[in-house]
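Handing you this structure, nothing more for now.
Of the protein chains in this complex, all but one are displayed in their positions.
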Amino acid sequence: MPEPLLSIRNLVVEFATEDGIVQAVDGVTYDVFPGEVLGIVGESGSGKSVSTMTLLGLIPQPPGKVVSGEAIFDGRDLLKLSKKAMRDVRGSEVAMVFQDPMTSLNPVLTIGYQLGEAIKVHHKDLKDGQVKQKVIDLLRLVGVPNPERRYEQYPHEFSGGMRQRAMIAMSISNSPKLLIADEPTTALDVTIQAQILEVLKEAQAETNAATILITHDLGLVAELADRVLVMYAGKVVENGDVHTIFSNPRHPYTIGLMESLPRVDVDEEWLRPIPGSPPSLINRPPGCPFHPRCFLSQGRERCRTDEPPLRPIDESRHKTACHFAEELRDHVIGSRREVAGTST
Amino acid sequence: MTDRLHEPPLVGTGSIGTQPGMEMTEIQAGVADHTITTYEHGLEVRARSQWSYARARFFRHRLAMVGIVLLIVIFVAGAFAGQIAPYDPTLPSADITVSPTFAGHHFFGTDQIGRDYFSRTLYGIRATEQVSLLVAGIASLIGILIGACSGYFGGWIDNLLMRTTDLFLVVPALAVLLVAAKYLGHGSPVRLALLLGLLFWTNIARIVRGSFLSLKEKEYVEAAKASGSGNFRIMFRHILPNTIGPIVVAATLLTGLAILNESTISFLGFGLDLSLGTLIADGQAAGLNLWWLVTMPGLTIVLIILCVNFIGDGLRDALDPTQRRIRA
Partner (left out) sequence: MLTFIARRLLYSIPVLVAASFLIFVFVALSSNPLADLYSNTHLTPADIKVIAHAKHLDASVFERYWLWVQDAVLHKFGNNLSNGDPVWPNLERVLWHTIELLVIVLVLSVLIGVAIGILSAIRQYSIFDYTATTLSFIGFAMPVFWLALILQVIFTNIYLKWHLRIFYTAQLSSDNPKYWLLDRIQHLALPVIALCALSVAGYSRYMRASMLEVINSDYTRTARAKGLPEWRVIGKHVFRNALIPLTTQIAIDFGALFAGAFVTEQVFTLDGMGHYFVVALTSGDPYPVMAWLMVVAVMVIIFNLIADLVYGFLDPRIRYD
């Protein structure tokens, strides 16, 4: 197994709110290997964005606070970098694509300026002409038509899809080793999503950057990711290869996520959502965070008292955080109709 | 249900940040429940709890509490000026040009003909509070009526409101007030209050108009229409209670604005015969070496307006959390 590019160990991030301390990320551990695409899946509020934002120091502090953990990237702990060293990492070695392209570009500066700035800040020796040429090449690469003219335009003259293309161009402008795409298609029109997906694939192929793809869209993960990390209530509940996770899920939450997807192969009248809602992150219940919504738990004492650790199952690279994961061995997705009836 | 029982975040004084839009809708929904489902026990309890959140938020706003206590003390002192004042405010005494002292009860000193400035200030407070409370009442009344009609019916009445507001932007209010005060309102608190009220209703009208524009599309208004309620009933029974929060905040801050304007007009000599503004003008005329004659009534104005603004701030946090205060 190759050396991981990024390894996060026991990351804990808290936010101070008026109601109390919110533990947004609670002891998260995972690796990202060079060149791979890691999909992080979870509901909103599961801590998937916060855990990656923390890497670049982009959560507002206060109210946010990194309580413990480390994030070793290329031999350095990102959480302990000086401000100056962190700036050198941002945008150059680790770059981000954000969720909402409508608000993520500065409305009063031209697209060309904003992209050029991203290059110039890390390549001070480049001349203005060279930077401009590189920006135009990047825009062409991500499929922005007529890049010479688009260079001079402002974000409001771009459509949502075009803006996200520009954001992707910006993120790969310094050939980063790690690309973090935070819900890159969520804010876009469905017809545009497929195009952006293609652009992302191309960009990833072009730079061969390791990519963390944060999403709640399982389809996107199936399409792009090599490995999958499922997060729930600030914790990693399952992680493994994309094929393993999809064919052989070993956590009731992952199964719930998959079964909640509409299916075209079975004639169904209803969608099957996971009952209940995510727990409050302020007063965490003891035991497994998922047990109030879990079809396996069914009032079992252990689920309410013991917090299940993330442990290997079936093979070394497949891990789950469920006491009773073995019971899911022969579970067939969509077969739970009768069983599920009792928990709803 | 459990979510609703959660205390919405308390907003600190003077802090400005984006508030989740939830709170406004929660409060509005709560009030709406209150107005249409008084018969249903469970909903009634929930609605009342929304008001109790607002009350709790207000009482936790420390500056607003200080403000309200101080303002009550000042206004009660003004209202009972005739009983409290140690001297007659108009009669000269033997103590000529005494600087502020506790001896002889000349707390704010006396002027060059021996009139006690503490007593005069108390009477000034009385005039100022009469005018400002009247103005807030008159302006709210006009503003609510015109704003409600304008937002609910639209059409020419709405056009008239917006054009009038435009005109008020072009001509400075103070100049119009001075002309009106000189020829129409000189010397009478009620008439001066009427003039100020007739000029300052536009802000409240705009707020009410905006709320009516969005609320008239709500489902419960449709429901009320479908059940045969008349326009008047819908406007004042169903929609208006939901706009109370912003109106109360605007009316409070308007009280402060009225005090500032009244004292300015009086200071310039076109207002009342005895108000805080007049006292300051008298003090200036008496000579700048008698510093207390200018200072004491002025500090009283500053204190009153500080209190009013703190209360407005607290009310805004309590009733209207989406509107962040940046200026009185």
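Note that the chains take the letters A and B in the order they are written out, and that residue 1 is the start of every chain.
Operating definition for what follows: a contact is a pair of C-beta atoms (placed from the backbone, for glycine too) under 8 Å apart; a residue touches a chain by one contact, two chains touch by 3 or more.
All figures in this text were calculated on a predicted structure; none of them were measured in a lab.
In the complete complex, the residue from B:L145, B:L178, B:L213 or B:V248 that touches the missing chain is B:L178.
Touching the chain that is not shown, out of A:I136, A:M170, A:C303 or A:A325: A:M170 (per the contact rule at the top). The hidden chain makes contact, of the residues B:S119, B:S132 or B:N309, with B:N309.
The chain that is not drawn here is touched, among residues A:F15, A:Y30 or A:F98, by A:F98. Checked against the hidden chain, the listed residues B:M65, B:A79 or B:L260 yield one contact partner: B:L260. Contacts to the hidden chain, counted on chain A, fall at residues 56, 58, 60, 83, 87-92, 95-96, 98, 100, 103-109, 117-118, 121-122, 154, 156, 167, 170. Contact between chain B and the unshown chain involves residues 13-18, 163, 166-167, 169-176, 178-180, 182-184, 256, 260, 263-264, 267-270, 277, 280, 284, 288-289, 291, 294-295, 298, 301-303, 305-306, 309, 324, 326-328.
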